[in-house]
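Missing here: one protein chain of the complex. Every other protein chain is in place.
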Amino acid sequence: MNTIALTCTDITVDFDGFKAVNGVDLELARGEVHFLIGPNGAGKTTLVDAITGLTPYTGSVTKDTPGTGAVELRGKKVHHIARTGIGRTFQTATVFDNLTVAQNLDIAAGAHRTPWTLLRRRRHLPETVTATMDRIGLTGHADTPAGILAHGQKQWLEIGMLLVGDADVLLLDEPIAGMGHDERETTGRLLHDIAADRAVAVVEHDMDFMRAFASRVTVLHAGAVLATGSVDDVSTDPRVQAVYLGTKETADAHTA
Amino acid sequence: MDLLVGQLFTGLSTGSILLLAALGLSLTFGQMGVINMAHGEFIMAGCYTAYVVQQIAGDAGVSLLIALPLGFAVGGAMGLVLEALLIRHLYHRPLDTLLVTFGVGLILQQVARDVFGAPAVNVSVPPALRGGVDLLGVTVPKTRLFIMGLAIVAVTAVALVLRFTPAGRRIRAVVGNRDLAETAGISSRAVDAGTFFIGSGLAGVAGVALTLIGSTSPTTGQSYLVDAFLVVVAGGLGRIKGAVVAAVALGATQAVFETYSTASLAKVGVFIVIVVFLQLRPQGLFTLRTRSLA
């Protein structure tokens, strides 16, 4: 049951005449790990910025939530969009360095808390927080300040923060940047695990990682969609090959 | 008609004073992101430079001509020292820079108090700039016209330097992308020092000019500083033309408020106008729009 969770229609982002994103259509389905790839400057991150309300755009983004129906996201504030269940990570993992892992997750779980709850002390950790810590493998680090976590652990923590926040559309910007081989494998499996009942979009440069874990791929080039389909569809597309000539080397360089 | 011309002129005149005080800031704060609270004291140093030169040279006209470049040198030198000793080490802590330079400003004020005394001193205006000129039925003081002219010259010079000289291109490159400029072989350290020199030098020039319309005391610079910062904030960081438009607009706003109420209410009025304006354009009049987080 791969229902569509997020629909982007004709998204255009204009930076003073430069169209960073130009007429992009995109659908994200539940149950899929959907990779957004493309050369530098293709507009991948700008597209994520637009969807999450950071950058103004023209076109339409609608979020489909079971039970509540479709909601238009364009024009909403960042935190309102987040509350509809759209979560994002950043190219450099952004967590609260001075707070512990548990505190990070507790904050992420509490966007709906009343002021009264906020003004009191936390007596015990919510169950979702402990469960998620387990899922992202950070239970042993519950009381570690996030600032001293390893690079990969920070990325996992950031993904975990989206999970406890009940996001069902996850937009992850280079989630394996700087990770070693084992960590990438773990991350890939984690992505598929969480995509079971969510839509996951991954902005990535790493082609091997994409081939191993993508359910679907969209290739962006110069702000526009070049191709969409399965890994095989996309990698045999001649236009993609033209853009990605020599991609193998770049990907290897990236890995090393 | 006369009232309108009079107001227009007052607005332009106040605006040009603001602009002179703010121009250096739009380089150091606008281009480099450094909040230098001692900028006001650099202006004050320019004022005292004019005073000292006149004590020595005697003739008001000659001393003004000497004081203008000398004021630039004094302000610029102070800026260089401050940049090298403190600001260079605090680029990643903009708010702390604000407080550190406030401390520097306190010290400089006290130095002025100890050297020149707390009471205000006066610099006499050259005979050629005394009196007024009739302009569209309004008598306009020549000193004000001179300051307007100086502001125009200073803005033009800064704009030309930024646009056409190699040094200016380097400054713009570093502002645009510090890391990229470094890779291109530009020493961002030298550029920062250079930018700070020019910005602080302009404060010195502003100080010399301000002695034509007011007396000088150790706190002279401080009184211009907040308004100058507001000009840069309202104008938008990184844009000289923003500072120009904002200075004239704030000058006009103040002039209008002063006509219909008191000078003290005008200050409050200007503050409210800016808060409301930032509701509409939080990043100021002109912005360099780039892809960035938040």
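List of remarks:
As written, the chain order gives the labels A and B, with residue 1 at the start of each chain.
What we mean here is this: a contact is a pair of C-beta atoms (placed from the backbone, for glycine too) under 8 Å apart; a residue touches a chain by one contact, two chains touch by 3 or more.
Note that in this section contacts and distances are computed from a predicted model.
Missing chain, UniProt name from the options "Phosphoribosylformylglycinamidine synthase subunit PurS", "Electron transfer flavoprotein subunit beta", "Urea ABC transporter permease subunit UrtC" or "Polyketide cyclase": "Urea ABC transporter permease subunit UrtC". Only one residue in the set A:3, A:117 or A:230 touches the chain that does not appear here, and it is A:117.
Of the candidate positions B:12, B:35, B:50 or B:181, contact with the unshown chain belongs to B:35.
Within the whole complex, the absent chain has one touching residue among B:3, B:56 or B:275, and that is B:275.
Think of the hidden chain as still there; on chain A it touches residues 52, 77-80, 82-83, 87-88, 90, 94-99, 103-104, 106-108, 110-113, 117-122, 147-148, 161, 165. Listed here are the chain B residues that touch the chain not shown: 29, 33, 35, 86, 89-90, 93-96, 98-100, 102-107, 109-110, 113-114, 222, 226, 229-230, 233, 237, 262-265, 267-268, 270-271, 274-275, 278-279, 282, 293-294.
Definition applied: only the chains that are shown with their structure count from here on.
Chain B has its Cα centroid 45 Å from the Cα centroid of chain A.
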